[in-house]
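Provided herewith is a single structure, encoded as structure tokens, for subsequent inquiry.
Here the complex is missing one protein chain, while the rest keep their positions.
Presenting chain A:
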Amino acid sequence: MARLTWRPARLVKVREETASARTLVFDVPGWPGHLPGQHVDVRLTADDGYTARRSYSLAGPDGVELTVQRVDDGEVSPYLTEVMRPGDELEVRGPVGGWFVWRPANPAPVLLVAGGAGVVPLMAMLRARRASRSATPFRLVYSVRSPEQLYYADELAAPDPGVDVSVVYTRTAPDGEARPAGRLTAADLGPSGEADCYVCGPTGFVEAAAGLLLELGHDPARVRTERFGPTGE
């Protein structure tokens, strides 16, 4: 593999996902392409040369599109979600990660389990499925605090044959929702047959969700996890 180089990335478009998260679309000349599930490292440089660097999952199958959740006392995410404007630049390198990926040629059914911003690389898988016109059955279980925290709400609500989406609300459920708000349980993940499982989110969520999948009898070798951070829901 060639050395991963830092490439300039110019922000071209912004989409607000929630009050505290937005999608950023970058133009990255020479981007080599990637597999859904991979991430980039982002580097910000201040005018005196100080740099900060973080990882962000690629949200779509093509190009460099990120969805970033603002962490209030954070260093990088407030810049990406509030300060950066189209035309501004940063650097990215990647794609990184060859394990937490879905390959459209793989026919095995897929179970995606997302906690909060952990939906981002899983959305890339769903979008890649659609783009490749794959008929592989997909199921997404997406855990969020409240309806206001849902990313990609319209896209997930639109019918997509072969894809089953269920949203689990942990704090506040919308009116008319049968399931009372509460943490993810085995019942939310089952019943499910054999599947390649991808679990992504904050560390605590991933630990809990992967544990539930094992309880349900999923083969540990088919449960892939990606942990975003040390804390949070």
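Just so we're on the same page, a contact is a pair of C-beta atoms (placed from the backbone, for glycine too) under 8 Å apart; a residue touches a chain by one contact, two chains touch by 3 or more; residues count from 1.
Note that in this section contacts and distances are computed from a predicted model.
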item: Undepicted complex member, UniProt protein name, chosen from "Branched-chain amino acid ABC transporter permease", "dihydrouracil dehydrogenase (NAD(+))", "Zn-ribbon domain-containing OB-fold protein" or "Oxidoreductase molybdopterin binding domain-containing protein"; value: "Oxidoreductase molybdopterin binding domain-containing protein"
item: Sole residue of A:29, A:49 or A:180 that reaches the chain not shown, by the stated touch rule; value: A:49
item: Contacts of chain A with the absent chain, listed as residue ranges; value: 1-4, 6, 8, 43-47, 49-55, 75, 79, 83-85, 88-91, 96-100, 203, 206-207, 210-211, 213-214, 220-221, 223-225, 227, 229-231
